[in-house]
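The next block holds one structure in the form of structure tokens; read it before the comments.
Every protein chain except one is present and positioned as in the full complex.
For reference, chains read A and B in written order, and residue numbers begin at 1 within each chain.
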Amino acid sequence: MTAGISGYNSYVPRLRIKKEDYAKAWGSFQAAGVSEKAVMSFDEDALTAASRVSKRALESVPMAPAKVTRFAFASTTAPYLEKLLSGTVLVNVGMPNSAFTTDHTTSTRAGTEALVSGIEHVKASPGGVAVVATADAPRASMWDPLEHPMGAGAAGFVLSSENLIAEVEGYASFAMEHFGERFKPAGEGTLQDLNVKKFFASAFTTCTTKACASLLKKLGTKPEDYAHVVIQQPDAKTPGSVAGKLMFNDAQMASGLVSVNLGDLGAASTTVGLVAALDAAKVGDRIIMISYGSGAGSDAVSLKVVSDRKPVPSFKDQLEKKEYIDYIQYVKLKGALK
Amino acid sequence: MAHVSVPMYWRTIPQRYQMMGQKCKKCGAVNFPPKGVCKYCNASSEFEELQLSGKGKVHTFVLIGAGGAPPEFADQMKAGGSYPVAIVELAEGPKVIGQMTDVNPKDVKMGMPVKAELKKIYTEEGVIRYGFKFAPDLEGK
Partner (left out) sequence: MRRVAIVGAGQSKYGEFPEKGIKELFFEAYKDMASSVDKNFDPKQIESAYVGNLGSGGFQLGNMSALVAEYVGLPYIHTVRVENACASGGYALVAAVMDVMSGAHKMVLAGGVEKMTDVSGMKQKYWLGVSGDTEYERLAGTTFAGLYALIAHRHMHEFGTKREHLSMVAVKNHKNGAQNPKAQFQREIQLEQAMKAPIVAYPLNLFDCCSTTDGASSLLVCDAEVAKQFTDTPIYITGFGTSSDYLAIHDRINTVTLEGTKRASQHAYKMAGLTAKDIQLAEVHDCFTIAELLAYEDLGFCEKGKAGQFIEEGHTKIDGDKPVNASGGLKSKGHPIGSTGTGQAYEMFNQLRGTVQKPIRQVKGIEKGLVHNVGGSGGTVSVSIMER
């Protein structure tokens, strides 16, 4: 059965901080290619952002929340370590209590985990409708340069077999054992990273290229068939280094490189990138998204655009609606002074 | 000291998360938040549930400054500074109080179109209290 995206949209918080403010505070800004990043306000978190994008995605179809049969939430910064998270969004949006809900929270791959699980639901259940909400505002210690690229954003999708904007052609995964990169041990609140850069870069490359290659092989597509390529963006430079190995060029990467303006969006990195690419795409365009989560694994998803219906507000409009804060305000909002 | 207990908060989830109103079966007016007896006709306690749009216009507002915030909002004041609170006249008729969000306080105006969004109200006893706040309704312009 054909399954794909019937509606989508993103949420970009209005607050931004510029790289210059980081440089002023710390002497340097260690987030390659990122010029500014989005910041959640005091009254926001992954769940409020997930609610926002779920509603926006449903409105873009438009589809009544009562028709939803599956809801998947993804984030690495869930407000609780133990407690069902999806219920908050389910009730706020007005989706039925009987919908099967899942929370995907343990790596930055969570966004595509949720997306793929939603597609699998639609394929397996005739008439099924899945809402996928990915929202993240990754955080680390303010003393750790790892914190520099961390931004905030969310993307939501309505998946079904009708009224499609983009058809999901296929997906492939690659998972392996790996450690020491971006991890949060049980009982410790702070993100850690052993900073063995080359070693971690090899895991990123292995997972993304293997998942991508296996998908291209499965579909019989070639790199040049894709008008838009979205690869996990821990900063704005890393995805480019992998793209070269996969024979993708900068032009293919341009539409979905959201980290330049928003920073690392964690579990929402490739999904917000996908929203940006969908906004820019023409009917007939192919899009490939390749996520990465430390630990480690990747999902690659191939889509084909079949309608030029675009949601409001557009990703670009949201990008332009912003208000800058300085580093002191940033630290206060992030709660680091508590 | 909890100001609103967890069970008390939970009982109002239909209002805080979904803006579920009551339409009076006798006079047709919409009550929100809910009443035992319709506040418009004062003559009926028969209602049907009505999902409100969450859209409305600012009827009046205040900018809460330092010293004007209740203790449970002190952290918000410290982190984000002065915050606006409005009484909003909802599209369906009733007025309701709520904080303004996603807006620079100086941009809040009488009559501006707003829309309810789920936000964190505050955290107490380790439990995040979510509920509606009003954001500028850009499409409503």
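Going forward, a residue touches a chain if its C-beta (ideal position, glycine included) is under 8 Å from a C-beta of that chain, and two chains touch if they have at least 3 such contacts.
Please read all numbers here as calculations on a predicted model, not as lab measurements.
Put simply, the hidden chain is in touch with B once you look at the whole complex. Only one residue in the set B:Tyr17, B:Phe47 or B:Phe61 touches the chain that does not appear here, and it is B:Phe61.
Listed for chain B, the residues touching the missing chain in the whole complex are 1, 3-4, 8, 12, 33, 39, 59-71, 73-74, 76, 82-83, 85-87, 94-99, 110, 121, 129, 131.
Rule of thumb we're sticking to: only the chains that are shown with their structure count from here on.
Distance between chain centres (mean CA atoms), chain A to chain B: 30 Å. Taken in their complex, chain B has these residues touching chain A: 13, 17-18, 51, 75-76, 78-80, 99, 101-102, 104, 117-121, 128, 130, 133, 138-139. Interface of chain A with chain B (complex): residues 14, 41-45, 47-48, 51-52, 79-80, 88, 91-92, 94, 312-313, 323, 332-333, 335.
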